[in-house]
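Note that one protein chain is taken out, while the other chains of the complex remain in position.
Let's look at chain A:
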Amino acid sequence: MNRLKNSLNGLTVVKVLIFIFFGLFMLLPLLSVFVVSFTGEPTNLLGALTDPAILNSTIEKFKNISLDNYKRIFSNAGYATALKNSLVLAFTVTIIIILVCIPLAYGIARTKMPFKKTISALCMIPLIVPTFISAYAFIIMFGRAGWVTQIYNALGGEGMLLNPYSMAGVVAVQVFFFFPYALWPLVAAFKVSDISLEEASQNLGAKSWFTFIFVTFPLALPGVISSALLIFTVSFSDFGSPIVLAPKDLNLLVVEAYREISGFFNWGGAAILTVVMVIVAAFFFYLQHLFTKGKNYGSVSGKPKQQKLIENKLLTRVLSGYSLFIVLIPLLAMLSVALQSVATTWGKDLLPSGYTLNHYKTIFSTSMGNIQNSIMLATGALVLSVIVATFVSYFVVRQNSAKLDFIASIPLVVPGIAFGIALIQTFNTAPLQLTGTALLLIIAYTIRRLPYMVRSTMGSMRAIKADIEEAAVNLGATPLTAAITIVGPLMLPGIAAGSVLVFITVIKEASVSILLAPPEWAPMSLAIFQNILRAEYYSAAAMSVILVALVLILQAIASFIGKKQQL
C-alpha cells in the first residue's frame, strides 16, 4: 500500500495524463475510424464507455461488422480510382523530383558552379510556402489568363502551356514545392559517398559520365531511395495542392475523403478512405525508416572529407543554368502572388492594369480576425506541445519509455486530412462534444506537429546528465520540482527552437484547419482557401503575402536562435 503511495508521485501522475492525452485524442480517434470503416455508420466508442444505452447500440453495430462496406467501396469505381490516382500522383512526383534533384544536388555538392549560394538560398522558398498558396500561385501563372500563358500564346503556342486544373498541374506544383525535401538528403549523400572510389575509376581511364552513372550514383543510391520514399509519403498526404487544383473528374484520395465528410457526411466512406490513407502513408514511412536506420544522410554535420570540387567551365555553367531555372519557378510563383495582391485588375494583359493597396486595407479592416485567430491558435498549440513534448522527452530519455517514444511518432505517418476526419468522427457527440471548438483544433495542431517538438526537446534532454537531476532530488526537491526548476530551464534552447517550428507549421497548416475550424475561429489558411473557392483572388493574394511574411519572420527568428545555440 505504502509502495503504491510512493510511486504515485507527481511525475507518475503527469505520465498517466500524457498517456490519457494520446489515448483520448490520437489512438481513440484512429481506432474509432477503423471501427467505423467496418460498421459503416458512426460509432461512439467513448459514449459506449459512459452510457449503457450507447453501449448496447454499439454492441449491436459490432454484430453487424462485415467486410461488406469494404467490398461495396472497392466495387465503387470512384474510390478505387481515387486510390489509383493518388498512388500514380505520388509515384510520378517522386520520380520527377529525384530526376530533377540529381543534377541539382550534384552541382551543389560536387562542383564550383556559379551562383551556388544564391541557388541554395532560393531552395528555402518552397519550404516556407504552404502548398495551397503555391497551387494558387500556379493558377496566376499558368491559368487561362495567366502571364505565362500569355507569353506562351504570344510566342505562337495554342491554349495553355500547362493546365493547372489537372493532374499535370498538381504534379507540377508538388514537384516545384517539394523538391527540397529530397535535395538536401541527396546533397549529403553526394558529399559523403567515398570519393576515392571515383578517383580510382577515373584513374583507370573511365570517362566522367561513366564514372557518374556506374560509381558516383550507386554510392549515393541509399540516400536517393530514402529521399524518394519520403517524397512519396509527403506527396501522397498533401492536401493543399489537390484541393485547390484537382478538377471534378480527377479523384484523389485526400480530396475524395474531404468531400465525403464535408459534403455528404458519409462516415463509412470517409472512414475507409482514411484507413487506406493511413495504411499507405505508414507503409512508405516504415520503408523509409528501414532504409535510413543506422545511416545519417539527412544531417551530415561532421566535416566531410576534403573533396576537390569540379571546376569544368561547361559543366558548371550548364548545371548552374539548369539549377537557376528550377529554383526560379517557386520564386516567380511567389512574386506573382505578391503582384496580384497589389493589382487593381490583372488578366487582360501581361502586367496588371494598375496598382493599389486596397486589398491590404480590406484585409486589415475585415479579416484582422483571421490573422488573430491564426496567431492565437498557433500560440495555443505551441504552449500545449511544449508541455507535452517536454514531458514526453523526459520520460523517453530518463525512463526509457519506448512506448511513449513510439506513440509520439505516430502523427508522422497520419495524413492531416485523415487525422482531421478521425477527430471529427470521434468528438461530434456527447460525452465529449468538441467538434467545432477551438480546443479540438488546438489539440489537432499539437498532435500533428508534436514530432518536430519532441525531436527538438529530446536533443536537449539528452545533453543533460542524469546526475544533475539526482543532485536536485538529493537536495530535497521532488522529481517534479527538479524537472521544473532544473531540467526545464536547461532545455530552454531546444524548446525555443521547437516552438518556432511548431508555430510556423501550424500557421501553414491547411488540412486540419479546413476540416475542423469553426467559422468564428477561422485561421488565415482557411480564409485564403475560402477566398480562392469564392474566386476572390486579390484578397487571397494579399492574405497569402501576409502569411508568408509571418512565416519568414519566424524562420529568421528560428535560425537566429539556432545560431546562438551553436556559439
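In this section, a residue touches a chain if its C-beta (ideal position, glycine included) is under 8 Å from a C-beta of that chain, and two chains touch if they have at least 3 such contacts; residues count from 1.
Keep this in mind: contacts and distances are computed from a predicted model.
J.: UniProt names the one chain left off this complex as which of "Glycine/D-amino acid oxidase", "Carbon monoxide dehydrogenase", "Aromatic-ring-hydroxylating dioxygenase subunit beta" or "ABC transporter ATP-binding protein"?
T.: According to UniProt, the chain not displayed is called "ABC transporter ATP-binding protein".
J.: If I consider the whole complex, including the chain that's not displayed, which of A:I119, A:A137, A:A444 or A:A472 touches that chain?
T.: A:A472
J.: Of the residues listed, A:V318, A:I484 or A:I561, which one is in contact with the missing chain?
T.: Candidates A:V318, A:I484 or A:I561; residue touching the omitted chain: A:I484.
J.: In the complete complex, the non-displayed chain touches which residues of chain A?
T.: Residues of chain A in touch with the missing chain: 2-3, 6, 9, 465, 467-468, 470-479, 481, 484-486, 488-490.
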